[in-house]
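All protein chains of the complex are present and in place, except for one that has been dropped.
Showing chain A:
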Amino acid sequence: MTYRATARGESFRFDDLVAVMAAASPERSGDQLAGIAAESALQRVAARRVLMDLPLAEFLNNALVPYETDEVTRLIIDGHDRAAFAAVASMTVGELRDWLLSPAADAASLAKLAPGLTPEMVAAVSKLMRNQDLIRVARKVEVITAFRNTIGGRGTLATRLQPNHPADDPRGIAVSVLDGLLQGAGDAVIGINPASDNIANCHSLLVALDDMRQTFAIPTQSCVLTHVTNALTLLERGAPVDLIFQSVAGTQAANDGFGVSLDILAEAYDAGLAAARGTVGQNCMYFETGQGAALSSDAHHGVDQQTLEVRAYAVARAFHPLLVNTVVGFIGPEYLYDGKQITRAGLEDHFCGKLLGLPMGVDVCYTNHVEADQDDMDNLATLLAQAGVSFVITVPGADDVMLGYQSLAFEDITYLREVTGLRPAPEFARWLAEFGLAGQGTRALPDPAAMARRMGLSA
């Protein structure tokens, strides 16, 4: 089926819905690399006009990635909640945009609608929205998840404390954890990317993190971000696995490149539930995603990278995660070229994840070969805090010395909480207060040196 629209008197024709979606996307290097981006700025506007008038229901009848050969498409279509969709079933994409911006769309109605929306509908409407629209609507959505604390409540902003070390040295990791706790970070998760996926290594890191958590009775969860099949092995061996991590993407072929399938994820989810390690909730999964993942594994089916990213959220949604974050600036300039593209993508990813009902966080980050710096990260972090982001990632001094990229610093969460008034997860906030770690400048920390000694650290 072809689609047509005009811009400045020029008529544009699109061969299929995939082409419309790609041309309607804001400019980004990944779509240009794939050869599917709008060929002109006017063509982009025309594609948006097509979307404006396109019935939402079209996405249920016109799969962008074939149903027959892609299990993510089958998950999306077979799991679609028609009753929830009924509220918007007669709308076009443009009308959905208007409704989302209206007072009728509030926390309750948006939560009710979420299972009725498919990733493609959400991606389409995001392409018709400016950054302020993405912030305005995402802010209205409330997604609450829980394990040992409660993430996503209104007025809160949580953080992953990422204490990576290039040699996985437990003492070096403990120093970074202490550094983060002193700035009030760590409520979303204390999560290590191991330098080595070796099972014994991951096991000892899990034990070290769990000991630390128990020693100080910290109401948070830990994670060693290794492959989901490793987590299964570790659970079988009795390792203290709180959250089960996996990178996921929006097509079956891209997930295959990650070595996962929906079946493997389901097996891991069941194992996590059986371990029942949560105290205030049992959301035990943690997923990471990022625009460009499917293209980089040559598994994109000609679909634009932002739409595929939102399809990854459908994968995540099926397993009721505690946390999901996009690694937005990590994937490189061939997918998101500069600070402007990273900012836009970060706001899109957050909005789309939230609209689908996910506890959406963002790794506000960049690599050295991207045209971006800490000022761009300040901007995006501040915008996301206003948009109600569930959590952000924080590392010592903004420098991840293991993965070799720059994220937010622990100090940045203190800044964000100060300028927005947002607070940590409630259970974690109480713990910080008991430890004398709440608030800046007015601290009555009993004895940080003793705390370090109890963590097995001595100067």
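Of note:
Operating definition for what follows: a contact is a pair of C-beta atoms (placed from the backbone, for glycine too) under 8 Å apart; a residue touches a chain by one contact, two chains touch by 3 or more; residues count from 1.
We take it that contacts and distances are computed from a predicted model.
Look at the chain that isn't drawn here: its UniProt entry, checked against "Autoinducer 2 import system permease protein LsrC", "Secreted protein", "Ethanolamine ammonia-lyase small subunit" or "Amino acid/amide ABC transporter membrane protein 1, HAAT family", names it "Ethanolamine ammonia-lyase small subunit".
Among A:Ser25, A:Thr118 or A:Ser176, the one in contact with the hidden chain is A:Ser176. Among A:Pro66, A:Gly155 or A:Gly404, the one in contact with the hidden chain is A:Gly404. Interface residues of chain A facing the missing partner chain: 29, 32-33, 163-169, 171-176, 178-179, 182-184, 195-196, 198, 201, 333-334, 337, 367-369, 373-374, 395-399, 401, 404, 406, 409, 411, 414-415, 437, 440-441, 443-445, 447-449, 452, 457-459.
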